[in-house]
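Let me begin by presenting the structure, written as structure tokens, before commenting on it.
Only one protein chain is missing from this complex, and each of the others stays in its spot.
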Amino acid sequence: MPRQLLGGEVDMGMIIQGATGDWEVVIGLEVHAQVTSKAKLFSGSATEYGAEQNTQVSFIDAAMPGMLPVINRAAVEQAVRTGLGLKAQINKFSVFDRKNYFYADLPQGYQISQFQQPIVGKGVLTIDLKDGETREIGITRLHLEQDAGKSIHDQHPSMSLIDLNRSGVALMEIVSEPDLRSPEEAAAYVKKLRSILRYLGTCDGNMEEGSMRADVNVSVRRPGEGFGTRCEMKNINSVRFMQQAIIYEANRQVDIIEAGGTVDQETRLYDPVKGETRSMRSKEEAHDYRYFPDPDLLPLEFDDAFVEKLKSELPELPDEKKNRFITELGISPYDAGVLVAEKEVADYFEAVAKGRDAKLAANWVTGELFGNLNRTGKSLSESPVSADALGDLIGLIKDGTISNRIAKEVFEEMFETGKAAADIVEEKGLKQVSDTGAIEAAIDEVIAANEDKVAEYRAGKDKLLGFFMGQVMKATGGKANPGVVNKLLKPKLDG
Amino acid sequence: MSDLTKLTIAEARDGLKAKKFSAVELAAAHITAMDSARGLNAFITETPEKAIENATASDARLAKGEEGKLEGIPLAIKDLFCTKGTLTTAASHILDGFKPEYESTVTSNLWNAGAVMLGKVNLDEFAMGSSNETSYYGNVVNPWRRQTDDQPLVPGGSSGGSASAVAANLAMGATGTDTGGSIRQPAAFTGIVGMKPTYGRCSRWGTVAFASSLDQAGPMTRTVRDAAIMLEAMAGFDPKDSTSVDMEVPNFEAALTGDVKGLKVGIPKEYRLDGMSAEIEALWNQGIEWLKAAGAEIIDISLPHTKYALPAYYIVAPAEASSNLARYDGVRYGLRVEGEDLADMYSRTRAEGFGAEVKRRILIGTYALSAGYYDAYYLKAQKVRTRIAEDFREAFKTVDTILTPTAPSAAFAFGEKGTDPLEMYLNDVFTVPASLAGLPGISVPSGLSSDGLPLGLQLLGRPFDEETVIRTAGVLEEAAAFDAAPTAWWRG
Partner (left out) sequence: MSLDKATVAKVANLARIRVEENDLEPLANELNAILGWVEQLSEVDTENVAPMTSVAEMSLRWRDDEVTDGGYQQQVVANAPAEEDGFFAVPKVIE
């Protein structure tokens, strides 16, 4: 599709300039997040990723005759925690329904899910846009449900192979309102949701392992008009693919409408290799899920005290943390946003900043540290420089032991060798010189060697002060305390 | 030694304890009886080796004085209970060759109490039926025959194999399951005692599901005392079943005090159906007289929504069944019929694997749950069910138990009911209301029809008040003094 994608500015929404005018993209997301728990939603088998086929399967997960579900307390708690994190309505009474359909990796012939009465109702998620701006996206609901097993189609010439290890794993399906208006907003939504889930410890957010998958609903409309017909792309497991799928799909729909056609409401598959979506009508055929309350389970009920207890134990979430960083630590909204996006980073930063200059700490973390991690392809947990070590370095800057410029040199060394800042400064003799005698001697030397420049300066060329500063620093191997140089240099030049 | 198979469980228990005979001798006698009764087609799978093995272990425990409550008692197990390593079919072709790797909670409880397994008994396919004519493994024959002819009769259903086995002295007791009357109606048809406890009293874990909100296991025995003994062993809280009730299991046998003085017995007027057979009505009146004579107070009550119980049941049960039976798809166990693709394999497997009645109910249930019809059928039926439960709750404010006939007729001959499924459904007219309300009920053999066939009376109780039901049943049993027995024509 040759048409250029306009917009891209995340706070503007994506506008497609069609042959007949502008089109707005409307996106809603259903994210399936795997609940962090040891055992499955309704059975006692393990949930760990990557086990040998059918080894984390109980007779319940394999839907053997006569097997019955019993709910895992942790799944309920995690769903409520997540609901609280999304500032959502917590429903103290909810119902598990059966969603009936046949598929090889759905052993019961139904998925236990929640349909009319989910555990969590309306909430809100704040997405972070460029330049520190934010936008609120509505959460429609969150419900608990079972994951299906896995069909493997490429390991046998004539058969598909079924592994039920995932069958029955607890999922939270988190549904957004159709409030998103661009692929960037959708990406920001997924990233923010993942951040909150990780802060809460309710989902590890690992998209490669399938712990988080998104069903993406896309439609287009004339700006300001009613919603168009949507198409759903299921099970997208990367933010990049999701954005590509949205762009492709929105343009496809515009093409159809502008050619006088209508968009069919359907499920489409995004093919990341071809960069296209295609119809999955075969799978859609005659779906009628025949939801009804699961007679093997009673309604799920808990009281206010249960919710309050979980609420009282919630960690500080990214939005609150960001606010605190801005108001209490004086960090810029942009930096604060960067620092809180991942809990690990925020924790690292707070350890560096503790009892030190927070702004300086923020600069070092987002600047030198991130730069070096990026360059070497390391994650924060692999950083050779611990939060304490970086804190010590900042301490050395603050107490005047080294200059900011020397500190950068020291940091490179720390990152390379894992040595402590003080040791490097000691070994390399990088200690800043504040001894006025030594500095005076250097100044005298510079003045003596540059008499012509001194004359120009005295004739009114003030700008040369910088030149003299540089010369003195050079003469002291960069170790002279710039403040002291400044203080001593001017009177000498002035004569 | 006299015929050990004629003993009651209570008598055998005492005899074993007194070392009058061994558990192996008791098992052997039943194995011989089983061998000679193939004509009844009561068993799908006989497990004589297992019986002897169990009995040998029982004798060892008896010798050490470590016996359980059912030590050495030979039982037949309805083939709806999963038994580890033993073929479990639900009487369906679709479970071809299925040998569970696990044991149902109810049967585990029985083995833990020392019971001996004789085998797995026949039933209507997936427990769907009232005559035991829908089994893939063929009809079960009632040991009883009319005085007037030799036509084979149905044993009732769905626990027809259990009923025939106990009535013909092939087993001292059998497990049954009751969804809409599947224990009580065949008990009545074969002259034995059948009890459905309160929903939630026996675990459903490991029992092939028909309709989850209704299914409940219970004992089928020759006396009320035996039912009490056996139920106590079967019942109990099971954390693996979310609908199992965490409640102490009472000593049910101790409830048999023989005293119903002052007990209030309700007689629901709506159970006097138009065109009710005179002998059923006479039996019911006789039952009322017996309880009155024993000092009970008879109170007329009304259960206004009785009429709607059957139609509500025939929506709720098929709807749940349509979903419960979705797992039989040829992928993980049982029959597979190959097809062009996965969907074709499913539909061929299920077309061949399920019999006509099961398919009919799956289709009704699927339709009742489908888009646009859910409210009119399933939701409506569940609301009517609430009404029916309210009727009972109201009645039990004034009475302690309710007396009704168990079934509208005596056992009938094969094919006699014609081909109209509705006619067959009417068999459960007296048993279904209590099923919908989850209440405990028992059928006690109370008399003979003019043809010489057994007839049963039903007692219903408050939720988890099996004790009152058992106590009243004991009094009824004693008054009825039902001692008729079928002639053992099948030994041929």
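Think of it as A and B in the order they're written, each chain with its own count starting at 1.
Note that in this section a contact is a pair of C-beta atoms (placed from the backbone, for glycine too) under 8 Å apart; a residue touches a chain by one contact, two chains touch by 3 or more.
It should be emphasised that the depicted structure is a prediction, and the values quoted were computed from it without experimental measurement.
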If the hidden chain were put back, which of A:158, A:312 or A:379 would touch it?
A:158
Kindly state which of the options B:15, B:219, B:330 or B:405 is in contact with the chain not pictured.
B:330
Filtering A:16, A:31 or A:70 for touch with the omitted chain leaves A:70
Spell out the interface residues on chain B facing the chain that's missing from view.
97-101, 198-200, 213, 239, 242-243, 245-246, 305, 307-308, 311-312, 314-315, 322, 326, 329-336, 338-348, 350-351, 354, 359-360, 362-364, 366-367, 370, 373, 376-377, 379-387, 389, 420-422, 436-439, 463-464
Touch residues of chain A, complete complex, unshown partner:
37-39, 43-46, 52-62, 70-76, 102, 104, 151-153, 156, 158-164, 269, 280, 283, 286, 288, 290, 293, 297-301
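We adopt the following convention: only the chains that are shown with their structure count from here on.
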Computed distance of Cα centres, chain B from chain A, in Å
58
Residues on chain B engaged by chain A in the complex (per definition of touch)
81-82, 88, 90, 95, 98, 100-102, 104, 204-209, 211-213, 239-243, 319-320, 322-323, 325-327, 329, 331-333, 342-343, 346, 366, 369-371, 374, 378
Footprint of chain B on chain A - complex, ascending:
59, 62-71, 98, 100, 102, 104, 107-110, 160, 162, 288, 290-292, 294-298
